[in-house]
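The structure under discussion is supplied below as structure tokens; questions concerning it will follow.
One protein chain is absent from this view; the other protein chains keep their places.
Let's turn to chain A:
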Amino acid sequence: MYPYVTVTSVVALKYKDGILMAADMGGSYGSTLRYKSVERMKPIGKHSLLGASGEISDFQEILKYLDELILYDNMWDDGNSLGPKEVHNYLTRVMYNRRNKFNPLWNSLVLGGVKKGEKYLGTVSMIGVNFEDNHVATGFGNHLARPILRQEWHENLSFEDGVKILEKCMRVLLYRDRSAVNKLQIAKITEEGVTISQPYSLKTYWEFSAFENPTQGAVGSW
């Protein structure tokens, strides 16, 4: 079992009013950039937002499972609705059980949301590793974005500051992750609901002297 069409990092953080999540729109087929308008953040029910990296077809299957989950929840018609904690728990069980059957869903998921004023941000990987935190990332984002988030995140970020930090992370990923593309969306979820931005691109600067002359300080012949 290995992935065919893959998408790269998701980065997300908690801010004053809820959760902000960012993901680019590239879908790679091995080393080919096959798809350039992949939407990989989707609202789930009334209170959650799911972002995924990894195999796209497995993400679509997960959306199908969640559709059914939300449907059955709505059919109770009891005034109660699944919050982000519950959806994250469900996804964790699905991913872990598939891993135990040696047939994983090849995704790393980020699940964020707000219910009754309580913000929640969690992640679950294809092998079932799961946790919640104030800021999370998948794939390369773990290595490149989380150090930035650890330094710059604080409680009660404003929307503008949150977006600034996410854009900083996405820019670094764009420079250094070969499967990243310069077309991204930022999604916001608050008590009021989900907003996913129109696709846009980041300004980049390639004239850094370190880029121009990468081997300047290098020891050795290459």
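Methods note: a contact is a pair of C-beta atoms (placed from the backbone, for glycine too) under 8 Å apart; a residue touches a chain by one contact, two chains touch by 3 or more; residues count from 1.
Following the convention adopted for this analysis, contacts and distances are computed from a predicted model.
Within the choices "Collectrin", "ACOX2 oxidase", "Proteasome endopeptidase complex" or "Erythropoietin", the name that UniProt assigns to the complex's undisplayed chain is "Proteasome endopeptidase complex". In the complete complex, the hidden chain is touched by one of A:85, A:99 or A:143, namely A:99.
Of the residues in chain A, those that touch the hidden partner chain are 92, 96, 99-100, 127-131.
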